[in-house]
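Structure incoming, see below.
Here the complex is missing a single protein chain, while all its other protein chains stay put.
Letters A and B mark the chains as written, and numbering starts fresh at 1 in each.
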Amino acid sequence: MFLQNRGRTFLKSFFMVVFLLLGIMTSPLLAVEPKEILSLSLEAQFQLDFEGIKKMQIYIEEEPYTVIAKLIYQKPDFSYIRYLAPSRVKGKIILDDGKLRIDYVPGIDKFRIFPSLNSPEVRKRKKQSLNLIFDNYTISQSPDEYICDRPVYVILLTPKYAGDPWLKIWIDKGTYLSLKQERYASEEKLITSSTFTEVYFGIRSFREELYSTIPPRLWEGKKLPSRRIICSLEQLREEITFPLSLPRYLPLGYGFQGAIFFKEGRRVDLIYTNGLKTIVFSQNPKINVRMRDYHEMSFKGKRGRLQASIGAWNLVWTEKGRTFILIADISKEELTKIAESIE
Amino acid sequence: MDCKKVRKKLSSYLDNEVNLDQKSKIKEHLKKCKACSYQLKQLRQIQSLVQKIPSQKPEPGFYERLSSRLSEKEMSLKERLFGWGYSWRLFPRIAIAASIVLILSVSLLYIWRSSSISGVNIEVFQKEYIYYSNEMSSFAEESVLPVLLEIK
Partner (left out) sequence: MHLIYSDEQLVEKFKAGDKDSFRILVERYKSRVYNIIYGIMGNRDEAEDLSQEVFLNVYRFLHRFKEKSKFYTWLYRIAVNICLSARKKKNKSGSIFSLTELSEVNNTSGKMELADQSFSSQKMLENMELACKIKSAINSLSEVLKTTFILREFEDLSYQELAKVFQCSRGTIKSRLSRAREELRQKLKPYIGEKNGL
């Protein structure tokens, strides 16, 4: 009798210890890794129906600009952005249905069609570029917070290389949708901050209505611009008939992502990325590029025109019957180094 | 071009419905003439304000109401035979005029293209840069990038 009691208490405590150990061992397995959270957030918008108002603050030369837009996502690959403020951009619409991306500004006939950014190819490319981010950034997690009354993970990306931006992302726990993002030039200097101020899950808008906000006559019968992204330089060399100019120097963390070849114009755009930012180097036959507010810049015996615009440097120069355009969001020194290294 | 001529054409200029020759002449005039540029500015302001008038939408269920009316209305044979039509009676004349216009515009386009390969706005490249940025980077701010061009 006495022995049986001892046996029972022993068994109880034994099982308690086992459960405790199991709990300790599996809880890290249950907790989601920051890298995993980031990876899931890339696909989040394609897995749900969602509407929200996004408020964006862009700091250009210390001046904050507030932009407000309404965003609508519908699975599997539909997105719609309508800008509400400031008046300069109010009414601008971007509609992407997985095949085409239409960028429309009413009234001024500003209208462009691009290949969709919601297509499987682009999504795959973004996932690949995430690996670059993992290489160039240290990922860490801060304590959970709330955005729009929803619990969110807070992930911090710290750059390994000087000159790259810091990124802080707030990701909804339930859906992995990114609800807020802040980008810093240095530890204290904010470049952009964008957050949802209202969110609704579910379908509230009908696609046909959204399509009708763009005059159908504009996209009627328009052909999707066909472009191919060539992913290897060797393949590119095979296709083009003129000598290819390449930069020999790239800032740390940047790699060749792809090239777009425009046969008719004998133009090639080379795209380099570090996961978060891109450098575009475009080479064309001799053309007259119109620019405003530029400075003359000399590098390695060449004369170019330099302009700061859209948060990046734009450098244009002509040499030996070819015109080159380099656009990058990097320091002027790095830009000069790249330009000087082009052969 | 003098002010009187330019002002007559300002409305078409605003709608980009002037030929290239006129366009450049008007542009030249506007560079020098404050009065005419001011008038153009007023026209642009009016256009912009009109664009801001909110668009009206019908009450939900429009098609349902329409289709009940469709089933009510019996199309009489008379209507079908003698009802006012929208056939283009001027079609043959329009066809000839259209083909002449087409030939002219194609040749104009060819001439224009060969002369204007020389002039391209940097914005073309900037728009591509914005598109590539959106395409290539994982956490590109999809909604911020497109407006960067408007904010300067």
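To be clear about the criterion, a residue touches a chain if its C-beta (ideal position, glycine included) is under 8 Å from a C-beta of that chain, and two chains touch if they have at least 3 such contacts.
Fair warning: this is a prediction, and the values are worked out from it, not measured in the lab.
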| item | value |
| --- | --- |
| Residue touching the undisplayed chain, where the options are A:Ile203, A:Leu218, A:Cys231 or A:Leu252 | A:Leu218 |
| Chain B, residues in touch with the chain not shown (by the definition above) | 8, 10-12, 14-15, 17, 39, 42-43, 45-59, 62-63, 65-67, 69-70, 73, 75, 79, 83, 85-88, 91 |
| Touch list for chain A against the chain that is not drawn | 51, 53, 66, 68, 70, 82, 84-87, 90, 97, 99-100, 106-107, 109, 198, 200, 204-205, 207-209, 211-213, 215-221 |
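Operating definition for what follows: only the chains that are shown with their structure count from here on.
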| item | value |
| --- | --- |
| Computed distance of Cα centres, chain B from chain A, in Å | 31 |
| Touching residues on chain B, where the partner in the complex is chain A | 16, 47-48, 50-52, 55, 57, 117-122, 125-144, 146-152 |
| Contact footprint of chain B on chain A as seen in their complex | 38, 42, 54, 56, 58, 60, 65, 67, 69, 71, 79, 81, 83, 87-92, 94, 103, 106-107, 109, 112, 114, 117, 122, 125-127, 129-130, 133, 167, 169, 178, 181, 183, 192, 194, 209, 213, 257-258, 269, 271, 273, 275-278, 280, 282, 285, 287-291, 307, 309-312, 314, 316, 325, 327 |
